[in-house]
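A single protein chain has been removed from this complex, and every other one stays in its place.
Order as written gives the chain letters A, B and C; numbering starts at 1 within each chain.
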Amino acid sequence: MIDPVPGPDFVQLLDPTGSRAEPHRFGYSGSDAELAADLRDMLLIRRLDAEATALQRKGELGLWAPLLGQEAAQVGSARATRGADLIVPSYREHGVAWCAGIDPLDLLTTFRGTGMTDWASRPANFHPYSFVIGTQTLHAVGMAMALRLDGLVGNSDPNRNAAAIVYFGDGATSQGDVNEAFVFAASFAAPVVFFCQNNQYAISEPTSVQTKIPLYQRAAGFGFPGVRVDGNDLLAVRAVTEWAMERARRGDGPTLIEAYTYRVGAHTTSDDPTKYRSADEEQAWRAKDPITRLRNYLLGTSAIDQSWLDSVEAEAESLAERIRLGCVNLPEPKLEEFFTQAYADTPDALFSQRAEHLAYEASFEATR
Amino acid sequence: MIDPVPGPDFVQLLDPTGSRAEPHRFGYSGSDAELAADLRDMLLIRRLDAEATALQRKGELGLWAPLLGQEAAQVGSARATRGADLIVPSYREHGVAWCAGIDPLDLLTTFRGTGMTDWASRPANFHPYSFVIGTQTLHAVGMAMALRLDGLVGNSDPNRNAAAIVYFGDGATSQGDVNEAFVFAASFAAPVVFFCQNNQYAISEPTSVQTKIPLYQRAAGFGFPGVRVDGNDLLAVRAVTEWAMERARRGDGPTLIEAYTYRVGAHTTSDDPTKYRSADEEQAWRAKDPITRLRNYLLGTSAIDQSWLDSVEAEAESLAERIRLGCVNLPEPKLEEFFTQAYADTPDALFSQRAEHLAYEASFEATR
Amino acid sequence: MTTLTLAKALNAGLRQALADDPKVLLFGEDIGALGGVFRVTEGLQAEFGNNRVIDAPLAESGIVGTAIGLALRGYRPVVEIQFDGFVFPAFDQLVSQVSRLRFRTAGALSVPLVVRIPYGGGIGAIEHHGESPEAYFAHTPGLKVVTCASAADGYWMLQQAISSDDPVIFLEPKRRYQDKAEVDFSQFPAPLHSARLARPGTDATLLAYGPMVRTCLEAAAVAATEGHQLEVLDLRTLAPLDDAAIFASVRRTGRAIVVHEAAGTLGMGAEIAARIQAECFYELAAPTLRVTAYDLPYPPSKVEQSFLPDLDRVLDAVDRSMNW
Partner (left out) sequence: MTTLTLAKALNAGLRQALADDPKVLLFGEDIGALGGVFRVTEGLQAEFGNNRVIDAPLAESGIVGTAIGLALRGYRPVVEIQFDGFVFPAFDQLVSQVSRLRFRTAGALSVPLVVRIPYGGGIGAIEHHGESPEAYFAHTPGLKVVTCASAADGYWMLQQAISSDDPVIFLEPKRRYQDKAEVDFSQFPAPLHSARLARPGTDATLLAYGPMVRTCLEAAAVAATEGHQLEVLDLRTLAPLDDAAIFASVRRTGRAIVVHEAAGTLGMGAEIAARIQAECFYELAAPTLRVTAYDLPYPPSKVEQSFLPDLDRVLDAVDRSMNW
């Protein structure tokens, strides 16, 4: 696929070398200090991701879905949300989760198989992961409809307003559910931002299997704007997402953002990308690394220096250690706990099944 | 909803008074004799529709879905197909069925409940009706993919080419399946024309519940052209559909046509439109009647005269009579026939169930 | 005490639920101005406004999926699926999402959603308008499934379903919408997940639900004239089943006949028969018999009367059971 070029159809504010681009209708006006905070997030997230990948290799996780290369897309968009906004991830949004204050160890329970999506029980506006592609986009639209019904949209005091943002991939855009989410969002002018990380692949399938034209253009046909942004450019992602979130909060309805990026790693730790793409291609994308780019820029403006980088590196190291240790010590569940988790009002039959299970386990203990 | 105006976004070649409109990028170049044949179809179809509605009122049909007002959309599009093309209807395409050579009595079996979609057993490229909204659009795309695999697309001899046309409503555009059909059609450049009759309602819901922008614009977001045509203007429908079918046959992929029309009657004979729309609205649309318009034009050019109209009227009368008589004489099915129709290779259990059923019926006959 | 049709009783139940709890929302196709194709929501949009009774775009997965989002934000959406045959586009959202969000989040999230589905055949309709999809849902852990057979149950059970914190598939026997019965608005209703002894008897138990309850009561009335006292149990709750009521009745009579409109294979009768044989093994005078539709897609309406169980087929099964 030919690379998109900066311009009205492709928002880029920081080029791959780390230079601020020409003024654009989407400008990023935050301070370099804020950008440094975002860079710190990206560095920590990359470490978290690497550590989880390593834990999977050691057999401590059943699976991991690396986000390597998508840090700017995730941090830039997550940092465009604020307190009352609702964040609805797919399954690769570990970086978004981090920004939403989710403990990485809670994420690991899912991939270690000790739990499902344990973070849901702690206060945070971060929805559980969804593994059936596209389903969560409808949930997000419903949640956004609720914000509207609750009077949290279009208030004159902008601080009383909120919106939802939902994440999904390029592959997901082919699912009926995602397109129905577009229909419902448009029909109810739901305050929702559809954030599509086009990382060029759905497992082995290049985006060209899903669409012959840029994905952001899908939105116009449903009656709301679509924007393609350089997903490896934190400034651009943040600027565009802030604009779209504010638009939604104001009551102007949905936006589709296509963050054009690349899944540098495997689809998951079970995947083998050498089967379907070239090393050259991977290499070309590594040259557009979102972290390098922002680091170069901030080093250039002297917003950060080597000692700042060293201290984040140290922080990353201790995060990794916490994850390593925490992972192996995640509490092991027992089946008996689950019998009362499927229903608010557990049917008698499940209590009987639990009793059977416990009696069976007990007999087993006794006899062998 | 504000009426669309003739222009690049709304193809109209014959205005409501029956005057040929200004030249347009889509021109209709057929002869008036051909148009007279189409008018004859429309008149007969209108009679067929009225007769079926009457039969339902008399209790001879369980249900009928009238096409009143949509005759130009149906005849104009159907007459843009030719021998090897494949026609995939929804459930209101009695007019298309007529043009495809389907015996109206075969259609009635469905609505009388003596059969399901009996015409499928006779040779015609007219697919069975589908009653689950939108499902058939995917079937049509698959059939179009098959045409391509069979080498029936893009041949230098245009007579060796074929395409599919699939019908659905404005409401159907909200279904996931229809949008997935757009995805697959675009991805495989399937030779298919998506023919959406926007008759302003999905039962009681105005099109504005489904979309805030014109439906034809949906297509561009999937990467293929969409055209809005005056669905009450046979010339425009025919010209645009011929263009789109030829485009598909040539190998240039799918087109979406939105035929902007009106369901003058009830959704079905079970429906009561007074609950959700005004008599004024209905009246305004009756003034745009597709038959009046074409008749006036052809009378104006002297392609037809009153005696022509009288003879078609007589023909319509005898068609109505054939339908009336044929309907009540449709053979009554017996349950026993159905046990071997679900499978090519009927499982033993169904033979046993048939035997049980027959024994039960026999015992019943014997004892009571 | 008022005499109401089932459709009007359901309408009254919805009105009461909307009045009682501002978080209750109705959501579906044609439920607003039209009042639903069966008029079950008639007048409710006029009364409660179009933020409480909302016409949805024509997409069942979208309806259920967005209703999940509404439910997660504290609403109690009551979704209408227009006909049984049109619930399948929403199947993924129901089976993979609605049923599991609580489990997935260890109880942190609730989806208090009611999915109303007019179901069953016998009304002379075209394809997809006479389906009985209950077994698909009853096989799905995390969902509750109930069905009413009378106006009183319609009124009360619907409100109980709406106030349940668990997602409930609420099946309405469409061919009984016009059946009239007394509704006592002041009576304290039985628990939602309990069966109801519709007619006591001693010789055999007819286990039925929804549309077949009336058929079984009619059969029992005829059987009584022939000297057989049939007990009729209206199951009401299909998931969970009211095992205690089922076993108690079958132990009393020694004979069980399950009657439903869904296909026999893996219909509710399969589960009920399997449970009865396991629990009442030594107490049965005959195997549990099943009177169901045949294992075919729903046929054209001209033959639906012989496709579906009717009074005579029920009595025929009673005879077979008695003569075992």
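Criterion: contacts are C-beta pairs under 8 Å (C-beta built on N, C-alpha and C of every residue); 3 or more make two chains touch, one makes a residue touch a chain.
Quick caveat: nothing in here was measured; it's all calculated off a predicted structure.
Put simply, the missing chain touches A, B, C once the whole complex is considered. Within the complete assembly, B:180 is the residue of B:38, B:71 or B:180 that touches the hidden chain. Across B:12, B:90 or B:117, the residue that sits in touch with the chain not pictured is B:117. Residue-wise, the contact with the chain that is not shown comes from B:138, picked out of B:55, B:73, B:138 or B:227. Within the full complex, the residue among A:172, A:192 or A:237 touching the omitted chain is A:172.
The residue from C:29, C:42, C:55 or C:92 that touches the chain not shown here is C:92.
Where subunit C meets the omitted chain, the residues involved are 85, 88-89, 91-92, 95-96, 99-100, 103-104, 127-128, 135-136, 138-139, 141-142, 239, 262-263, 265-271, 273-274, 277-278, 281, 286-290, 295-297, 299, 324.
Subunit B meets the missing chain through residues 115-118, 120-121, 127-128, 130, 132, 135, 137-147, 149-150, 176-177, 180-181, 183-184, 187, 338, 340-345, 347-349. Within the complete assembly, residues 62-63, 109-116, 131-133, 171-172, 174-177, 202-205, 209-210, 270-272, 275-276, 332-335, 338-339, 341-342, 349-350, 353, 357, 360-361, 363-364 of subunit A touch the chain that is not shown.
We adopt the following convention: only the chains that are shown with their structure count from here on.
Each chain gets a centre from the mean of its Cα atoms; for subunit A and subunit C, those two points are 40 Å apart.
For subunit B, residues that reach two or more other chains under the stated contact definition are 174-177, 209-210. Touching of two or more other chains is recorded for residues 56-57, 59, 61-62, 89 of subunit C.
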